[in-house]
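Apart from one protein chain that is not included, each protein chain of the complex appears where it belongs.
And now, chain A:
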Amino acid sequence: MKNCEYQQIDPRALGTSNTRTSTTLPCGRKNSQRLRRKWEVFPGNNRFYCDGRVMMGRQCGVLPLTIGLIFITSGLFFTFDCPFLVDRLTVFIPVIGGVLFVFVIMTLLQTSFTDPGILPRALPDEAVDIERQIDNSGSASYRPPPRTKEILINDQVVKLKYCFTCKMFRPPRTSHCSMCDNCVERFDHHCPWVGNCVGKRNYRFFYAFIVSLSFLTSFIFGCVITHLTLRSQGVNGIIQAIQDSPASVAELVICFFSIWSILGLSGFHTYLVASNLTTNEDIKGSWSSKRGEESGNPYTYNNIFTNCCVVLCGPIPPSLIDRRGFLPPDDAPQTVTSDTELPPFMSKNDANMCTQGTKELLQSMALSTVIQSTCTPGTPKTAPVTQESLLRTVSITVSPPNRPPSTGCSGHQAQRPIDVSCSQKGNKRSAHHTHKPMLRVSSPPYSLSHSPLILSDGPDMGFIPLN
């Protein structure tokens, strides 16, 4: 390069994340021998089962209740109503009921256990690159500049927001779910009944679920009414019929109350599908009120049939988070953002924004080199130079109380050094200043330039393994 805008970046200083590109930790700390899978260090609020094959939101919500209600109602139906109706009417009634029941359960499980379209968080070097692009003004201010980017989609201005947790500009139609702490593509809503977010990859399962559930509840409701009517004709009236078959009354009550909500929801989502909208956009009124008509929606194909086909039958992109991939052995714990250990130390929302900014940027630029110098006595000669120079540069922009974290981190290095200690010390001021170091650090290139050479003599270069 003709003029080096960036100083030589020590691959180890870039930290790592849950991908196959391994830039290993300088510590050379030995992990347990078992290779860990990426889902084990996934930073969002999700649960994983079957070794990463199955995932759902952290709070099950009322999923057990949903499943329980469906099973109980259907069980009562098959046990108490079907025998009578098979005698009197036709054998197809339990057959149809059975098919609907299976369909409902399958789609429910698929909605709950499928990755809704979670976007993996940006790696530190990406985040640094974006920060650099955003912060071109380099003005010293306490508040970060507003982070939006405007783009044109089909001649419509769309604002992209920057996600502080995931450290990236959210693609269009992507939203950050606070319950799951993930950015989800084409985010519709977080459904507690299903215990998962509904997004790009599982919207069609969700839609199939509510439509089939409305058919099932309507079917059961109709059958139970028929059953009670037929029974009351035969013998002694409605009271006797009810006494003969009390379960039917329970089913009636459950179905009656669910039908309103489920049918309403199905109708609403049919409208959304036909106009290629998400619940999120509809609720916020992103396209409607200001522009008057739905022509404001840049994603619609202006044809109901096409919209339906695209939303329901379009291609399903694969999951981007690679749950079952293996982590490179040396750097398993060094994920970009908080692991499950973080919740005890801070509350999720605001703290995430600020402390992770502190943690990642400081760690990637200064602290990992510090730790390296303390951990690997084999390369002490130039490390102190690096350490001082980096600290010097970082301290220009970072307020003094942040210097302790650097030693604090090295002190804590025995156990998840960077994540834990930095998060404890993170504070808002530092977060704002961390946007600056990327410009400052490039200023004394010479002192830094030698270090990567020697440091890279270390055991692992962290080259990108090609597929």
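The rule is short, and it goes like this: contacts are C-beta pairs under 8 Å (C-beta built on N, C-alpha and C of every residue); 3 or more make two chains touch, one makes a residue touch a chain; residues count from 1.
We adopt the following convention: contacts and distances are computed from a predicted model.
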| item | value |
| --- | --- |
| Name per UniProt, for the chain absent here [options: "Golgin A7 family, member Ba isoform X2", "Proteasome subunit beta", "GPI-anchor transamidase" or "AP-2 complex subunit alpha"] | "Golgin A7 family, member Ba isoform X2" |
| Among A:50, A:239 or A:313, the residue in touch with the chain that has been omitted | A:313 |
| Residue in contact with the excluded chain [from A:208, A:223, A:241 or A:327] | A:208 |
| Contacting the left-out chain in the complete assembly, out of A:65, A:89 or A:153 | A:153 |
| Those residues of chain A which, in the complete complex, touch the missing chain | 1-6, 8-9, 11, 14, 19-21, 23, 102-103, 106-107, 110, 119-120, 122-123, 125-126, 129-130, 151-154, 158, 160, 168, 171-173, 185-186, 204-205, 208, 298-299, 309-310, 312-318, 320-322, 445-446, 449-450, 452-453, 456, 461-464, 466-467 |
